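Starting off with a structure, shown below.
Only one protein chain is missing; all other protein chains are in place.
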Amino acid sequence: MTKNALPARIVDEAGLTTLRPISQGAEKWLFRPITCLDHGFVYMCDYMGNDHSIVQAANVSFGRGTKKVSEDDTLIRYLRRNMHTSPSEMVVFKFHCKMPIFVARQWIRHRTASVNEYSARYSKMSNEFYMPPPDELRRQSTMNKQGRGELLTDDQCEQVAEILGDTYRKAWDGYHSCLDMDLARELARIGLSVANYTEWYWKIDAHNLFHFFRLRLDPHAQKEIRVYAEAMARMVKDAIPKAYRALEMYTLNAMTLSEMEIAFIQKHPGVLMTEEELFGAYLPSVDHNEREAREFVEKMKKLSLVKQ
Amino acid sequence: MTKNALPARIVDEAGLTTLRPISQGAEKWLFRPITCLDHGFVYMCDYMGNDHSIVQAANVSFGRGTKKVSEDDTLIRYLRRNMHTSPSEMVVFKFHCKMPIFVARQWIRHRTASVNEYSARYSKMSNEFYMPPPDELRRQSTMNKQGRGELLTDDQCEQVAEILGDTYRKAWDGYHSCLDMDLARELARIGLSVANYTEWYWKIDAHNLFHFFRLRLDPHAQKEIRVYAEAMARMVKDAIPKAYRALEMYTLNAMTLSEMEIAFIQKHPGVLMTEEELFGAYLPSVDHNEREAREFVEKMKKLSLVKQ
Amino acid sequence: MTKNALPARIVDEAGLTTLRPISQGAEKWLFRPITCLDHGFVYMCDYMGNDHSIVQAANVSFGRGTKKVSEDDTLIRYLRRNMHTSPSEMVVFKFHCKMPIFVARQWIRHRTASVNEYSARYSKMSNEFYMPPPDELRRQSTMNKQGRGELLTDDQCEQVAEILGDTYRKAWDGYHSCLDMDLARELARIGLSVANYTEWYWKIDAHNLFHFFRLRLDPHAQKEIRVYAEAMARMVKDAIPKAYRALEMYTLNAMTLSEMEIAFIQKHPGVLMTEEELFGAYLPSVDHNEREAREFVEKMKKLSLVKQ
Partner (left out) sequence: MTKNALPARIVDEAGLTTLRPISQGAEKWLFRPITCLDHGFVYMCDYMGNDHSIVQAANVSFGRGTKKVSEDDTLIRYLRRNMHTSPSEMVVFKFHCKMPIFVARQWIRHRTASVNEYSARYSKMSNEFYMPPPDELRRQSTMNKQGRGELLTDDQCEQVAEILGDTYRKAWDGYHSCLDMDLARELARIGLSVANYTEWYWKIDAHNLFHFFRLRLDPHAQKEIRVYAEAMARMVKDAIPKAYRALEMYTLNAMTLSEMEIAFIQKHPGVLMTEEELFGAYLPSVDHNEREAREFVEKMKKLSLVKQ
């Protein structure tokens, strides 16, 4: 596993000539890693297609030839608005990523991708474990069973760092002692923690990557995987800017109103209630599920449809 | 739909500079259509990766850096021999294809691909129907319930051509009359036959394309889809020559011996029987299934393990 | 292919004992076909799981044992509201369906399903072609490039019926003449139209079936496939009533507001405009795309946020 920091760009920039469609925004990011967490990174190492490939794939359905690029934007927005997502499968990205195992375990749940991962059966793991910085050491959220809340005290932060550091050292020393006795690598590694770093190549098409973004850019995603999603989103935003902008407009920054929410707004046309009134009035619509009612109030606030 | 014959190459050959891996063999084929059947074609319109991308993906598993290209061949063969197919998912091809609907219906059964097809709901179909040439007009096979056997007589060939021609004309005239009455396109087209041409973009990774080849290059595949498989195989052979050669060695040109076949050979070491003796002696091994016994005799003939 | 009408229920109702989870609503529908179009049908021929299987799968994530069934509803709604769709993959349905080829061609685009289709290479097709009833013979929509608009005149309806009838007869006679000459079935069938009926077994999990419903219950789906989606939805509604109700609440009957729509509502809190005012005021938000602006007005009407 690559132990040292990656250089700013890991190829020389000469390049070769191709007849394939080019994305200048993707070229800019090729082999240019973004550092993630304390020892991780992600960089784009190959890609296929650009915004216009999406348009072209859609146009074969419409029986149209290639049109003016100026119209690409309208069509790309139309496609996303109407969930015609198959044309965006024609764009593909390949990333080289290095991340802690617990991040890899969440990531791999996205099945519609191709993966080649470093194997601890074949090769020696490296002495790199994720150590969360103090400003990430937060209490269990009281609102969200899977999230983080307030910061720990400085004392507690030090204690956690010490505990994790000790655990990592113990595991690493044990790993080495086992290897020294020539224990098979596939067994020696089982004491290493899920904070240990692994790496892989990951190839995915834009449609499925956008679904990954939808779930992993979300504030409910664990912070440590969000960092990787954000790094890739930054690259993809440059690589297929029109498609990414449409994703923001109609998905990432959109809001879905449920059947009951629509019915409630319908029945109170133009009436602005306070948050409290709204909460109480809406509650019966959702069988008195307070969580769902609170979510509705949040949406109404975002729409400025509450009385101040 | 593109009505006229495609030009020899449908882009100018200037090209742009890219930092991505290049396959010179693939570049050669980009936008260079191969004609298939009477009105069809297939050409490669984009690709990602090359033989070395497969090696690189495998090497991340092995924890190795990039090695000498001279060793790629050994590794690629090792991977295929041992069914380590995931590294070949890192190579992707995109084709633009035009084919009769009945061919498209067999093709689409390969689910691990991305497709954007011409839509008869949006657009007008074209007056192009597949007319089999006389040397394809064969009788129902007596051996193979889904295959073709002997040629028809010349007279019969003429009759078939006339029948199909009439059917196509009738369907086409009807389609037009319906469109003239402004019947919705999605209904007007339902009288068109499965010999009518459609077209699509098709994107697939090398692993899944190889599986397509395995099934569709096979003599049991319908001739009309085999033509497309052969055209694409010709391109892919140039694009990733080492991976394609390994596919031939260990899959396309390989032979699988069943448990019973192994046991039979084992029990008769070095004894050469005539075909007839072999058939009779093997029959009990497969519960007297004559078809399976004949298949065994064929394998033994191929291995020169029968007495002449 | 089954030529005659299916009996009301194609098994005797004895049944056997199983330790598996049961859905009484699914049992009710097993082998009970719903007729679709003129010669088609769909019936459920197997299933796995029920509403509680979804809850149980979610609870393994939460580290909970099985709870009171009374709480299933809350959890199922929570899962859908938050796009936690993987638990619904634990429920599976298998249908036997018979439909025109052009319907099958749209249907098969849903790749995350298992299909075994009748083969025209192995077996003879039957003389059944879809003949749209007069009240389906509509003009090309002027609003929607892939839809239907006004009815044809009675005269035109008769003409269309005659044209299609003639086309089907011609194709069928030709098919038979070719078979009589012993032309291979795989070639003889190529003059048959996409209105010819085929049949298949189709197996899909509830998550992917819900996605199918989302696209194929939509008014923009072609009427002829919608009929099948509606038939299956009727069955699934009984089989997993809680999950289906949640699908309605948060997906089928929901509304998505885009980033620009949210921003517009935000900026005009509590102001009701007429449809026209709204259209004009919103247009700049979407780069003067009239189609998108009209869609916004429709949403605001549905929410009663327009001035009458």
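Order of writing sets the labels: A, B and C. Residues in every chain begin at 1.
Heads up, the rule we're going with is that a residue touches a chain if its C-beta (ideal position, glycine included) is under 8 Å from a C-beta of that chain, and two chains touch if they have at least 3 such contacts.
Just so it is clear, the model here is predicted, and its values are computed rather than measured.
Checked against the hidden chain, the listed residues C:Ser123, C:Thr153 or C:Gln266 yield one contact partner: C:Ser123.
Contact with the chain that does not appear here is found for just one residue of A:Asn82, A:Ser177 or A:Thr274, A:Ser177. Seen from chain A, the chain kept out of the figure touches residues 100-102, 104-105, 108-109, 111-112, 115, 119-122, 130, 132, 136-141, 145-149, 152, 156, 159-160, 163-164, 166-168, 170-171, 174, 177-178, 181-187, 189-195, 222.
Taking the complete complex into account, residues 1, 11, 13, 15-22, 27, 30-31, 46-49, 53, 56-58, 60-64, 86-87, 89-90, 92, 94, 96, 114-119, 122-124, 199-201, 203, 205 of chain C touch the chain not shown. Counting over the whole complex, chain B has residues 62, 73-74, 77-78, 81-83, 86, 109, 145, 214-215, 220, 248-250, 253-260, 262, 265-267, 269-270, 272, 287, 289, 291-292, 295, 302-305 touching the chain that is not drawn.
The criterion applied here is as follows: only the chains that are shown with their structure count from here on.
A rotation of 180 degrees, rounded to a multiple of 5, brings the CA atoms of chain A into register with those of chain C.
Closest chain to the protein centre (all Cα atoms averaged), using per-chain Cα means: C. Of all chains, the one whose mean C-alpha position sits at the greatest distance from that of chain B is A. If each chain is reduced to the centroid of its CA atoms, chain A and chain C end up 31 Å from each other. In whole angstrom, the spacing between the mean C-alpha positions of chain A and chain B is 37. In chain A, the positions touching at least two other chains are 62, 86.
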